[in-house]
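Note that one protein chain is taken out, while the other chains of the complex remain in position.
As written, the chains take the letters A, B, C, D and E, and residue 1 is the first residue of each chain.
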Amino acid sequence: MGHAQSNTPAATDKTGTQQQSRAQQLMGATAPKLAELTDNVLYGDIWERPGLSKRDRSLVTISALIALNRPDQLRSHIKLGLQNGLTKDEIVETITHMAFYSGWPTAVSAVAVAKDVFGQK
Amino acid sequence: MGHAQSNTPAATDKTGTQQQSRAQQLMGATAPKLAELTDNVLYGDIWERPGLSKRDRSLVTISALIALNRPDQLRSHIKLGLQNGLTKDEIVETITHMAFYSGWPTAVSAVAVAKDVFGQK
Amino acid sequence: MGHAQSNTPAATDKTGTQQQSRAQQLMGATAPKLAELTDNVLYGDIWERPGLSKRDRSLVTISALIALNRPDQLRSHIKLGLQNGLTKDEIVETITHMAFYSGWPTAVSAVAVAKDVFGQK
Amino acid sequence: MGHAQSNTPAATDKTGTQQQSRAQQLMGATAPKLAELTDNVLYGDIWERPGLSKRDRSLVTISALIALNRPDQLRSHIKLGLQNGLTKDEIVETITHMAFYSGWPTAVSAVAVAKDVFGQK
Amino acid sequence: MGHAQSNTPAATDKTGTQQQSRAQQLMGATAPKLAELTDNVLYGDIWERPGLSKRDRSLVTISALIALNRPDQLRSHIKLGLQNGLTKDEIVETITHMAFYSGWPTAVSAVAVAKDVFGQK
Partner (left out) sequence: MGHAQSNTPAATDKTGTQQQSRAQQLMGATAPKLAELTDNVLYGDIWERPGLSKRDRSLVTISALIALNRPDQLRSHIKLGLQNGLTKDEIVETITHMAFYSGWPTAVSAVAVAKDVFGQK
């Protein structure tokens, strides 16, 4: 059971009531099929596969989100990456590395997101 | 001294003669400044920084190259990733993971590159 | 005469005064040539061509805007698509389909825009 | 049962032997999980959903592939689109429309692919 | 009358026969409307506007084509740029500059194209 689990697929809370997954909360009413695929295929199957650790999956996801310039999803995945065992220093080093592969603007935008998630001024 | 080194900055071979770096060979005559930055800043400084292992740098670079659909550079970096300690299975798992973050076409193209580098039919 | 017309090129209102097109309002003072091309070429010529229905043009435009991650223009074009005969369900199904071709983050961002346009909580 | 079916998931031919799906042929040996997801989720589930016709799914897929500049996948999907009921004229009109949304270079590249698929000189 | 002209819209040759524009040759049979827009709007109107010199238009076009990774169109526009007064050194300097804004892979691919156009080994 991994750290990613808690903030994604449906979990049962202490009182035994089923909680909605984050995907259900965000997208369930508008795009139920996409929410279901997010829970059952993306998080329920892919992220749980043993071929790559959750820490490594966070690392590759964060790299792709920096490269593709997706600040909203980067925010969630930096938080998840910290839960999955990445250190702040590794995340910042990844951003710096990405500056060379997807360009300075993607890295500068990612620093702003990381700074905010890390609670730095 | 890492595995990456040998195929990038200028190295001295057994007979003592200076060999050109791969960047020098590819770009030196046309774009000498870019070749110099590749050797001195990208490989000489960034890839050598201790904040992220060479194996992890290969992992994030490969992820970005899949996401951005850069098959030529992906080819070189899959080779380098294998030298830096990534397994074929980890690379394939990364491609499968990326299908969800940058889309099926980027993953399908990456499989074709990986298949070719791995020498599979 | 199609639904798209009313919110784009200059129209004459009931009292006979010429109204500015949306492109003129948004860009006319800053980029008059681009506003003119938007009215005369993009909306006045391309969108009016019979080779593809306005409903289909909305469908392809929405698909491209999801894939390219252009939330601001997606917002306008989801509204226009509804006017051009697309249903909410078709728009959501397109977003879900796009998750596989341009990646989950583009689809998740598009759901947020659609949800907002549809007035859903 | 749609036209798309035949060139994608595993089908049983006249003699009763199971044929490999196109995804299995292309990716099965290298990336079995991605091939499986392609057959079972992308083609077996998404493309079969009634919310959007196969003709419309081809239209949105082609639009995304033009916009994202994925010539290899565009080639396959122009062929599939013709099987799914799109006309050559609609495909060309979509490319022309896309010139305005993803830029001339993406449209010019798409014309080269379409020309080749259509067998035009 | 600029250098760009000769390789784009229809010109009348010495013997008085009308020659097809390059767009007509490449796309006319498959996508006649796109060919027409290329000749009449893109080259006939935009490139001829006095607000930016042809040399500057080549510079901005080349920058965009590097950044967006469009090697086929970059090839044509490096040739056109040389005709429009850009020097080889300025083109290479632009590629080197772009490495920082769109990432190393886009610059490395652009060097390969430039090297080939310049006829360098």
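Criterion: a contact is a pair of C-beta atoms (placed from the backbone, for glycine too) under 8 Å apart; a residue touches a chain by one contact, two chains touch by 3 or more.
The structure displayed is predicted, hence computed values, not measured ones.
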- Query: If you put the missing chain back into the full complex, which of the shown chains would it touch?
  - Reply: A, B, C, D, E
- Query: Which of C:L34, C:L82 or C:A112 sits in contact with the chain that's absent?
  - Reply: C:L34
- Message: If the hidden chain were put back, which residues of subunit C would touch it?
- Response: 26-27, 29-31, 33-34, 37-38, 42, 65, 68-70, 72-73
- Note on the structure: In the full complex, subunit E touches the hidden chain through residues 42, 46, 49, 51-52, 56-57, 59-68, 89-90, 92-94, 96-98, 100-102
- Note on the structure: Residue positions on subunit B contacting the omitted chain are 33, 37, 41, 49
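Keep in mind that, in the parts below, only the chains that are shown with their structure count from here on.
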- Item | Those chains which touch subunit E and also touch subunit C | A, B, D
- Message: Do subunit C and subunit D, two copies of one chain sequence, contact each other through the same residue numbers, with over half in common, or through different ones?
- Response: same
- Measuring between mean CA coordinates, which chain is farthest from subunit E? A
- Task: Mind checking the centre-to-centre distance between subunit B and subunit E? Centres are C-alpha means, answer in whole Å.
- Result: 31
- Hey, how far is the Cα centre of subunit A from the one of subunit E, in Å? 41
- Message: Where in subunit D do residues touch at least two different other chains?
- Response: 33, 37, 42, 49, 65, 68-69, 92-93, 96
- Task: Once you've mapped the touching chain pairs, tell me: line, ring, star, complete or other?
- Result: complete
